[in-house]
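Here the complex is missing a single protein chain, while all its other protein chains stay put.
Chains: A and B, in written order; residue numbering restarts at 1 for each.
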Amino acid sequence: MRLDKAFSWEYPLSVHGLMHNAITNAWRGDPYKIDTLLLFMANMAWNSSMNTENVRKMLTDKDETGEYKIPFLIVADAFQSETVAFADLVLPDTTYLERHDAMSMLDRPISEFDGPVDSVRIPVVPPRGDCKPFQEVLIELGSRLGLPAFVKEDGSRKFRDYPDFVVNYETSPGSGIGFLAGWRGKGGEKFLKGDPNPRQWEMYKENGCVYHYELPKSYQYMRNWNRGYLEWARAHSMTRYAEPITIHLYSEVLQRFRLAAQGKWPGRIPPERLRKRVEDNFDPLPFYSAPLEHKLVDTHTYPLNALTQRPMAMYHSWDSQNAWLRQIHTHNYLFVNPRTAEANGFGDGDWIWVESPINKVRCMARFSEAVEPGTVWTWNAIGKAAGSWGLSPKANESQKGFLLNHVISEELPPCEAGDHMSNSDPVTGQAAWFDVRVKIYPAEAGEPEVTSPQFKPQKRVPGQDPKRGKWQAFVAGAFRKKAKIQE
Amino acid sequence: MTQLALVIDLNVCVGCHACVTSCKEWNTSGWAGPMTDQRPYDADPTGVFFNRVQTYEAGVFPNTETYHFPKSCLHCEDPPCVPVCPTGASYKREDNGVVLVDYDKCIGCKYCSWACPYGVREFDEQQKVMKKCTLCIDRITDMTLPESERKPACVLACPTRARIYGDIHDPDSEVSVAIREQGGYALQPEWGTKPSNHYLPRRKTRIQIHEDELVRVDNPLKKEELPTLPDVGETLDDVAW
């Protein structure tokens, strides 16, 4: 059983995992206790978690013996994020110009309509200080732990480093399918499928870091039922079948789960508490059902849906804090239809509370006629914890910006299926970010005009120089000797 | 005479701000730079930008439309900001109609910004001179660049091709055709400043379909013969998701 309970009967087809439950499950010791949590590429003490305020408490919570419930936390990050503040060990990550990367055929390549494309990133500057790409950390870990993909039959290390891994990894020994499609084969003469090529990185570099296979014109269009293309793709192991690709309105896979839940399947069957859940949700045909959370909370008390979305300007940069982008979005408002606001007694720009069954946040409202009156929404991940991301503790992000995640629960209220079911799709485990129900009401007259919850400002870390007074410029260099600074 | 300008298509601008950041990236490091920032990591960060994207809403729910509205210097044909400049730092190029500021002559009196009804000039609080969109003059006049790149940075960055660039005095240019055929309009035409930049208004395409067109006469359910192919072992379908 995985820590996040992915692929269990609770979320049988959860190929993306249930990251949002990892910390809560580890804290509760369900399905088991852990001794080490390694986080990378996610800001789990802030915008990557639901129920953020409580998840932050879980990260430092102790059991009755005085031991931390999550004893050892390792965080790999290139920035001073909210999560880094909780780390026992920080592994400083590189930024993207300091490391090798692959936009691989194995995971969302950048294909074009006229043929498959993948690309790589080759570092242009060496990493600073002790920074190390997190991929190197993972390969190091995999090799030392002896994970099968990372060791030879005799148990010795298989890959020197990440670039070596990208070139030489094959999906199974001799399959000829690896991360990169271009310049495969011993001398780089093959594509899509072929033996590892020791000079593959160089060949990508020579070709602008991109491999693009241009299909013949007749293969370029209607590819889901272009026979020539489908056969070509099959011959090059791009697809398993050469049959036309159609959307299966009736899913045999889902029907098997339903049969299992109904006891009509010879194989494994779900536990009793989950049988109805599996039977209801594994409908082989498309169906509508209200979000699970709506059936379990009082929708009269909490009449509104609350949504978040990433701002376009910061879509791929929320794992950084850019001086220009933060001028565009330096804090966020809750967008409310004017009629919804009127019914709840507040005006445009007023400070309000957004309360869900688990928590509440204070923020500012902005009227918008583009919002459905039963819904409110805000930009995600504009709000930051005070002092994080190298920002001043007075930065707008922490004082006026807010995080809706505080009111979104990572678990459903207790129900027939269990007391601690993840707030996720019962089939795929997709986090139910948009299922939260809230009520909104104006803040009291005397309340401070800052967002709530607030957290103790993060401490400055080595390298973040304390603010110097302007007067110090006049004596710059005067205390070199005293500070033992070499000329 | 040539009058270079931008035409902005409000049908396709999605408000992603890519033009805003690419503009600053190009211009802060080039001829028109630097574009300084104040309090970049503190409260109320602010700085010089030549191009901003604003958002407007028209109508009442559910008949609401959201407009994303990029705004930069309109390079007026009769720019009111130029004659008021006491030093001649503000000028309009004779050869291509681009309105520019010579930072070395600017005394920072801000009078030109008072004389601009569009609010597109920005004073650099650090360098103490007035700055504005140059239409990337150092790109568009750089003959060492291939012609496809001799365009303003914002135009090259726009992912939806909402920004078209060209000579509005050439009746056959892409911009002139767009203005003519799609009803391109200028901002605050009442003043007679004749802005060169134009905006293409939202178009509405209403569906006109008859009932009988909804029924297909051919049969899409006919099954084709499929060939059997040799087994090639593991495929991407087996290993990737």
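Note that a residue touches a chain if its C-beta (ideal position, glycine included) is under 8 Å from a C-beta of that chain, and two chains touch if they have at least 3 such contacts.
Note that contacts and distances are computed from a predicted model.
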Complex member absent from the view - protein name from UniProt, among "Proline dehydrogenase", "DMSO reductase", "Two-component system, chemotaxis family, response regulator CheY" or "Phenylacetate-CoA oxygenase, PaaG subunit": "DMSO reductase"
Residue of B:62, B:119, B:146 or B:171 in touch with the missing chain, whole complex considered: B:119
For chain A, residues in touch with the removed chain: 327-333, 335, 366, 368-369, 396
Footprint left on chain B by the chain that the document does not show: 17, 20, 39, 43-49, 52-60, 65-67, 69, 71, 80, 83-89, 105-111, 113-119, 121-123, 125, 127-129, 185-191, 199, 201-202
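One rule holds for everything that comes next: only the chains that are shown with their structure count from here on.
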Computed distance of Cα centres, chain B from chain A, in Å: 32
Residues on chain A engaged by chain B in the complex (per definition of touch): 15, 105-107, 171-172, 175, 177, 227, 231, 234-235, 237-243, 312-313, 315, 321, 323-328, 330, 337, 339, 368-373, 390-392, 394-396, 399
Of all residues in chain B, those that touch chain A in their complex: 14-18, 20-21, 24, 37, 40-47, 49, 57, 59-62, 64, 66, 224, 226-227, 229, 232-241
